[in-house]
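First comes the structure, then the notes that go with it.
Here we show just some of the chains, and they stay where they sit in the whole.
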Amino acid sequence: MTTARLFDTHPGLTQAAGSRDVFAACIEACEQCAAACTSCADACLAEPGIAHLADCIGSNLNCADICATTARIVARQQGASKTVTLSLAELCAEVCRSCADHCEQHADSYEHCRICAEICRRCENACRELARELG
Amino acid sequence: MTTARLFDTHPGLTQAAGSRDVFAACIEACEQCAAACTSCADACLAEPGIAHLADCIGSNLNCADICATTARIVARQQGASKTVTLSLAELCAEVCRSCADHCEQHADSYEHCRICAEICRRCENACRELARELG
């Protein structure tokens, strides 16, 4: 768990240990989800049914960008704002939920959509957990 | 105005002309703000007073990432969600306001902070304008 190890080395660390785990879990779920959505969009582009996947691809691209940025913002403790982190965690959870819904529609046809939907749901939960911690 | 020209060529375009201008202005303000915050963080790193600028740099880095992602999400019409775009525009406005506040504290000492604060305020306004359009 590199993220958690590095989070703990920050000289200005203020979070209690339990809270740090919630932060670290959110960062890692976001990184994994960003990667999964990037790969799922790419796999969708190569499917014969691409014409029905346009919204799914757009949703994947948005989710990849939001998750990558959420991972960075949650990881940064310098100049951090609790209000911003909370709003972003809630927004990211919503984007992950929406992307999971898109991918689930194609989960029976495409294995990448099935895996990606699972990872999006996990990231949605990790973001909601962080939002609860901060709320 | 490349952004606006490209926005208009989208085959699924649904926004009225007035609304498109608000989208395009928000995208361009976010791109410019992301670039300014990246440069301001870099210039702060080279200042002799760097020890007092740590929060300003952290704030610049967060603002650069949020603005870059907001520009991409607002530009994408495929799989877009009005709720997500609205929340993100409000969040980005808040991040820009906070970064402008940080930079303004150093505006008398550092020209890059003075310019960056100005650009953050402009981006805050463009994001609020888009939020009003969608609200």
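By written order: A and B. Residues from 1 in each chain.
Heads up, the rule we're going with is that a residue touches a chain if its C-beta (ideal position, glycine included) is under 8 Å from a C-beta of that chain, and two chains touch if they have at least 3 such contacts.
Since we're looking at a predicted model, the values are computed, not measured.
K.L.:
Count all the copies in this homomeric complex, not only the 2 that are shown.
P.N.:
When the whole complex is considered, it contains 4 copies.
By our rule, only the chains that are shown with their structure count from here on.
K.L.:
Could you tell me the distance, in whole angstrom, between the mean C-alpha positions of subunit A and subunit B?
P.N.:
21
K.L.:
If we count contacts the way the header does, which residues on subunit A are in touch with subunit B in the complex?
P.N.:
Subunit A reaches subunit B through residues 54-62, 65-66, 68-69, 72-73, 76-81, 83-84, 87-88, 90-91, 94-95, 98, 102.
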